[in-house]
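Would you mind keeping the following structure in view while I ask a few things?
All protein chains but one are shown at their positions in the complex.
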Amino acid sequence: MKEFISKLAEGKVRVIDLTHTLSAEFPHISLPPEMGQAWPFRIEEVSRYDERGPAWYWNNFSCGEHTGTHFDAPVHWVSGKDLPNGSVDTIPAQNFIGPAFVLDCSNEAQKDADFLLTKKFIQSWEKKHSKITPHSWVLMRTDWYKRAGDPAAFQNYDETGQHTPGPDIDAVKFLVEEREVLGFGTETIGTDAGQAQHLRPPYPCHYYMHGAGRYGLQCLANLDQLPPTGAVVIAAPLKIQNGSGSPLRVLALVEGK
Amino acid sequence: MQRPKRKNPVLRTRLPTLPPAARSRIALGLTAAAAMGRFELQQCRDCGTVQYPPREVCQKCLSIKIAWKGQPDGGELLARTVLHHSNDLFFRERLPWRLGLIKLDCGPTVVAHLHDSVEKRVRVKAMLDRAGQAVLAALPEKEVNVAEDRQLREFTCDPQFRKVLITDGKTALGQQLVHAMVKAKADLIWVGHSEPWKKFSGFSELKNIPQVTLLPLDLTDSKNVREVAAEIGAKVDIVVNNAEHHRAFGIGNRAGVETARAEMDINYFGLLRLAQELGPVMRARGADGQSSAVAWVNVLSIYALANFPPHGTFSASKAAAHSLAQCLRAEMRPAGVRVVNVFPGPIDDEWNQLLPPPKVTPATLATSIVKALQEGIEDVYPGDVAQEWLARWRDNPKALERELSA
Partner (left out) sequence: MRQGYQGVAIAVPVTVPYVRYSIRSAHWWLARALSLLLQKSTLPKESIDGLSVSSFTLAPDSAIGLTQHLGLSPRWLDHVPFGGASGVVALRRAARAVQAGDAAVVACLAGDTNHVDSFRLTLANFSQFARDAVYPYGAGGPNASFAFLTAYYMDKYGATREDFGKLCVAQRANALKFDFSLFKKPLTIEEYMAARPIAEPLHLFDCVMPCAGADAFLVLSEEKAKALNIPYARLLGTIERHNAFASDPVQMRAGWALDREELYAQAGAAPQDMDFVQTYDDYPVISLMQMEDLGFCAKGEGPAFVRKNAFTHEGSFPLNTSGGQLSVGQAGAAGGYLGMVEAIRQLTGQAERRQVKSAKLGLVSGFGMINYDRGLGSGAAILATAKA
């Protein structure tokens, strides 16, 4: 720790912000219209040095738990509903920090928006870099975050729904069962692929990850600035009672300037 | 009609003035009818005498059983005058001004604003003037577009040569409104759309219409509404707020408040946000030349009058919007900007899928909105269902409440 502190003081630890700015324009999860909907991020001025409050400026904001760069807790999914410590207020704080393994799928995702990360892809990545250690964040880099300025491209809908990359069933099971990861992170709106409702089971990452008490990180930014290994990621959600998730400020610590 | 010249930016923008607005309470019966485009005069239930100006009793038999009833609108022009002098600011700025004295076939002699092509036989129409009060206008017997008459145009909100904002272009109604506004010769049409990633049929085609400019507009986002108002507010002459959130739920068949809140957020707060941002600048432009800011249209619902329990939370949000629209109307009136409230019955769209016909088609609804603007109507009840509900509601609101819960 002492060494860490001195490195921090000397500027030898780079802090990378993996978070998108919360704004009304930022794309939000859309379910079929007859279903319940998460509130998008909205902000209303309370006062701004005016008759409503002469010397101060502040806002009220509202949003769903799963807004912007955000955290998915195990209770978010039906498969994790009965797990102990499954909501954001009960998850041990230890679990909000861990080493990050960054799997670069940017080429694949660019070629195929429906790209599915496979177990095979992970294994070959491990061969090239290192084995994923337990209690780590596995982050799927797709460079999708670069589309955030164009909400339509980011959401990438057509009449068959959303087309965004994500993991396949075996990959998720592999990470959960054989690598005991803390959780899985993506740059897209879900940890699952856009078309993952057609997989069996649907939304496997949600299903297995949360079913095993693991977490999801979504709408991450700047994953292209992380080394494949060696970064430490801190992703601590707001301590919402029985919360299923929370907007995040995600920080990555990387050695070097 | 001649296209008005571009505004001379060196000259001070003319401030809105209103024609004399004071009326006795009894005279507001004419306003109530004119607001819906009807021509009604007082008629004695006992002796049948039709009378005007409005009185507290029948001038013939002194009965107090007098009712406002639709009357034949034919009449004969007895005399006409052209005013070159007026004691009122509004008219002073609009001289010369034609007036006629008309003997109505149904009895009374009336003073009326005169269309410029009337001959001996006329049709008399009750219209709302810029103060929002009813006045009579004498038109030729043949069909005419009153909005093309120099004088009577002052009482209409004709889209021709005007710039229109339609708040939601993604719905069928929004798209039909665009087409109707093009047909009515609107100069420029801004079409709002939210959630740009959602694709709806017909929407992308709007881009090909030369008058159309697409504009990201989400009434739930205060900042966005403020920015849109800043960008286009000073140009908007007519707002058609058709953005709405509609789900078919009552209280018991939908847990939680998320849906109801989403309805309120667009249907009620959306109107409030838009009115707060666009209202002031429109008020300032209420007399800005021939193509001034003139109208604000709210697409409400007939369910605003009485709750339709199968669409209970939607009804409530529309009732809230209706109430707010009355506030908006009061605040816009000093500028002569008319707030037109539209109370359609079920629109033939996905949210009314299970309701039996008749349903008002988006095209019909759009046409009736444009017609209301052209004819100076402020309360519009388009479609058979709306008309029937209105009749039942006016007859006995409590009975309608019971009928709706049956």
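We just call them A and B in the order they show up, numbering each chain from 1.
Here is the rule we go by: contacts are C-beta pairs under 8 Å (C-beta built on N, C-alpha and C of every residue); 3 or more make two chains touch, one makes a residue touch a chain.
Predicted model only: the values in this text are computed from it and were never measured.
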* Structure fact -> For the full complex, contacts between the hidden chain and the displayed ones involve B
* Hidden partner chain, touching residue among B:P20, B:P140 or B:P216 -> B:P20
* Looking beyond the chains shown, say which of B:Q71, B:Q133, B:T171 or B:S315 touches the absent one. => B:Q133
* Full-complex contact with the absent chain, from B:L99, B:I209 or B:L404 -> B:L99
* **Sites on subunit B contacted by the missing partner chain, in the whole complex** => 19-24, 27, 52-54, 59, 78-88, 90-91, 97, 99, 101, 103, 109-113, 129, 131, 133, 135
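By our rule, only the chains that are shown with their structure count from here on.
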* Give, as an integer number of Å, the spacing between the C-alpha centres of subunit B and subunit A. => 49
* **In the complex with subunit A, residue positions of subunit B that touch it** => 195-199, 218, 220-224, 247, 256, 258-259, 262
* Residues of subunit A touching subunit B in the complex -> 24-25, 27, 30, 34, 36-37, 39-40, 42-45, 151-152, 154-159
